[in-house]
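Shown next, in structure tokens, is the structure this report addresses.
Left out: one protein chain. Kept in place: all the others.
So that you can tell them apart, the chains are marked A, B, C, D and E in the order they are listed, and the count of residues begins at 1 in each.
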């Protein structure tokens, strides 16, 4: 059942008043496929000052905080931690975002939104080199806390 | 060369003052992989009132307008048109976003950001059914206008 | 006494630190007067895909969440539920917004702001048919919770 | 015809790329019904420092600038002037907002949104005195510029 | 140690999940140096309607609420009180901002951000008289609450 739709099949922001605040965490992961020129450009700068990734990281953190602005039915949440990691694996640059809160609703959307903003910022910073970059496989890796219980994705990308 | 970095390899918002305003368009596409239950839930409601996709569409349109808020080095732009389409292809739900402006810089990031918000909103609306949905292959399909010329992606996803 | 003004008659955001968090609800209602052509245009589409109202509903929900941005002295609140309903009564289209939170301050302004955004979005979507639409009678229907007690408006509009 | 809906009856932000930029103005007006106690509270402070109206005025101006954030299909616009007036008439406090831009689309929604924010801020500032205030009759008084021509509302409220 | 940087020296939003919510306050102060013409212009209007300071005050209050938007690593906080004062001392106009919350992290950044927005708004309102105004000495006057304990600045500016 789609809990975001009311009896008339219209959207609503579902009632979480009676939920107990618990510690909730979520980790989202995604990647962007790059050509060697782009990887080198990012890495060389990283070796010096690391700016492309530093900027993408700030973008991810800021996007996590703006999730209710971005996702219409998302509740405002008092985020208590955001951690963003980038790492290369062959021709893929991964972005992994961990979000934590003590609240009445989960932080899956926050982690996914942050991950998406981080990867799109990589695109923006590198699009003068190559416009064919593809953002691939943004998904929820893991969540803990809340009534619906913990979740962990088995497959990897 | 990464045009968003200055001589000291720090980020900057590149100077576009001397560019001529021209009509610019960009189309971005992405998709989200769904299980049959989710597809049915979305389609049945669509047959009645279409709300999941209607909400995701508003999310995409609003996100396009907020791109400079999400992508640190993106310039503010006077968007003149936004069009968002959703369509199913087997177990994939596609989101395609077209953006147009008359301005000094392109609207690629706007189209990509809108596409990403549309797909993440699908995730949010359907995550009570299935948490393993994966956003796949967000990429620039086409752009026109501007000094760097037109671009069209050959491969399809 | 205007509690939002300090001793020097300047605005302030009043201190709610010592208030106890309680469940608070508010319902606001308003309407927009439409000519038959507009009503038909909305209803026909509603019969098919319901988009005008679906878009206005998302607008109302997003506006509720942005209330502290809109109303200078409004406190940030962790909204736990938003429900938006539209219904026709003769030549009036009503928008009713219910907001709920567990917090130290009421959600009246949130409900009123959402209602106003929903009705203005109707105006925006229909202004190509008729520019003389009038938003009428936005008011607080009911509130519960908080030290100032419950409130219910007797008259109807 | 509802120009904000595409062929599939979904919302879109309509294409204004081919429109010529012209000077456009819009004036919106609305009022809020107050009990004598509230009017006195506002007026006395106005006689001294005018803060309730000063705060409501800033709220109106800021809301005009945020219109595309609140109204999903509204285009971003480079507002060139905003003027906000408040005046009393018996038990009604009027808010009148004039907006001007040189652009490809009108500023009706901007004027209406500003007016609505101004009146709701009055509500917020005075709700400790009386919760039964009603926002009444927000409407477009006049618009000039653009292909659809000038418009002026004959009746008065 | 810079707590906002993780092991790889990248920024993160530090984990405050395990902190206990306590009442926290912060007071920030700053000033702007003005020429006599500007002081007179502000004071005369203040004697009548006080608008420059009233507008700057709203700016400060709104900025406090937007701090996490402005300061990348700042946590979202449920502000429970904001108070803004302006006062003249010779050729300096001071802005003092007090912020209070019950939460897991302090409100120093909120007070400093509000103070900065208040002073910059003075600049904006008066720059037609004099462009050489200088914002001087924005600093934390005092904080209470939280594990790191209370703090009070001894020197004065």
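Everything that follows uses one rule, which is that contacts are C-beta pairs under 8 Å (C-beta built on N, C-alpha and C of every residue); 3 or more make two chains touch, one makes a residue touch a chain.
Small disclaimer: the values here were computed from a predicted structure and weren't measured.
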Task: Contact set of the excluded chain (shown chains only) - done: A, B, D, E
Task: Chain not shown: contacting residue from E:41, E:84 or E:97 - done: E:41
TODO: Can you work out which residue in E:16, E:34 or E:55 touches the chain that's missing from view?
DONE: E:55
- [ ] Write down which of A:51, A:69, A:96 or A:124 is the residue touching the left-out chain.
- [x] A:51
TODO: Name, in rising order, the residues on chain D that touch the hidden chain in the full complex.
DONE: 23, 50, 53-54, 57-58, 61-62, 64-66, 76-85, 100-102
Open item on the list: For chain E, which positions touch the chain that isn't shown here?
Closed with: 1-5, 8-11, 30, 41, 45, 48-49, 51-52, 54-55, 58-59, 62-63, 66, 69-74, 108-109, 112-113, 116-117, 120-121, 123-129, 131-140, 143, 148, 151, 153, 157
Open item on the list: Could you pull out which residues of chain A are in touch with the chain that's been left out?
Closed with: 49-51, 54-55, 58-59, 62
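In this section, only the chains that are shown with their structure count from here on.
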TODO: Examine where the copies chain A and chain E touch and state whether the two sides share over half of their residue numbers (same) or under half (different).
DONE: different
Task: Comparison of B-D and B-C (more C-beta pairs in contact) - done: B-D
Task: Gap in Å, rounded to a whole number, between the CA centres of chain E and chain B - done: 37
Open item on the list: Touching at least two other chains at once: which residues of chain B meet that condition?
Closed with: 49-51, 54-55, 58-59, 62, 66
- [ ] Could you run through all the chain pairs that touch each other?
- [x] A-B, A-C, A-E, B-C, B-D, C-D, C-E, D-E
